[in-house]
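Let's look at subunit A:
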Amino acid sequence: MTDYKETGILSLDDIKKPSEDRLKKGPVVVIECVENIPCDPCVAACPKDAISMDEITDIPSIDFDGCIGCALCVTECPGLAIFVVDCTSDPCTITVPYEYLPVPEKGEKVFALDREGKRVQVSKVVRVRSSGKTYGITLEVDRENIWKVRGLEVKR
Partner candidate 1 sequence: MEDKRIREHPVLEFERGHEIHFDFEGEEVKAYKGETIAAALYANGLVKFTESKHHHRPRGFFCAIGKCSSCIMTVNGIPHVRTCVTPVEEGMKVKRHGALPEFPKEVPPSSPEAKESKVDIAVVGGGPAGLSAAIIAAQHGADVHLFDEGDHQGGQLVKQTHQFFGSHLEEAGTRGIDLAEDLLREAKKAGVNLHPGTTVLGYYPEKTLAVESKNGLEIYHTKGIVYATGAVENYLAFENNDLPGIYGAGGVQTLMNEYGIIPGEKVLMIGSGNVGLIVGYQLLQAGVDVVEVIEAMPNFGGYQVHASKLRRAGVPISTAHTIKKALGTDRVEGAVVHVLDEDWQPVPGTERELECDVICIAVGLHPDNQFVRQAGAEMKYVRELGGFVPIRTEDMETTVEGVFVAGDSAGIEEATVAALEGKLVGCALVERLFGTSDEISDMKEDIKAGIEQMRKGPYGEYPRRGVKLCTLDEEVC
Partner candidate 2 sequence: MTVMICRCEDITEEEILEAISQGYTEIEPLKRRLRIGMGQCQGKTCIPLVERILARERCKKPEDMDEPTARPPSRQVSFGLLAGDRDE
């Protein structure tokens, strides 16, 4: 068994990453869900059918070329395991799911956190969207942090 079952932290080797080419084309989904759990709302959430499964316990399989990076799936995943990265601009952006209070506002500066909850950098919130009570918060992050940042902490 890999390390993450001890630590709860996925390493980059555990995650399916879009190709460099795909990353250059526009925002794209990153799914950090690596176990065969009985779960599939992500499949239904995607308007482009870019996420698929044969069986409910399959690991979501992603068609990175079909994904348009709309981030609709980010707020539908009960595991809060879906992110959308956009490396076409500088700084890059990442959309992370968020279910705490207070909800940051657009333009606000927040701490961007890594998978261990450590502060990586200060980030500007560029977009806030929601579905039900789950928010998708888009943060500006430095290019070198795009594979590190996976959460946020409001500074106020």
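Candidates were picked such that all candidates are chains of the complex that A comes from, given by their letters.
Please note the rule applied: contacts are C-beta pairs under 8 Å (C-beta built on N, C-alpha and C of every residue); 3 or more make two chains touch, one makes a residue touch a chain; residues count from 1.
These figures come from a predicted structure and were not determined experimentally.
What touches subunit A in this complex, out of the candidates 1 or 2, is 1.
Those residues of subunit A whose C-beta lies close enough to touch candidate 1 in the complex are 1, 4-10, 32-41, 43-45, 55-57, 76-81, 99-101, 103, 113-118, 132-134, 150-151.
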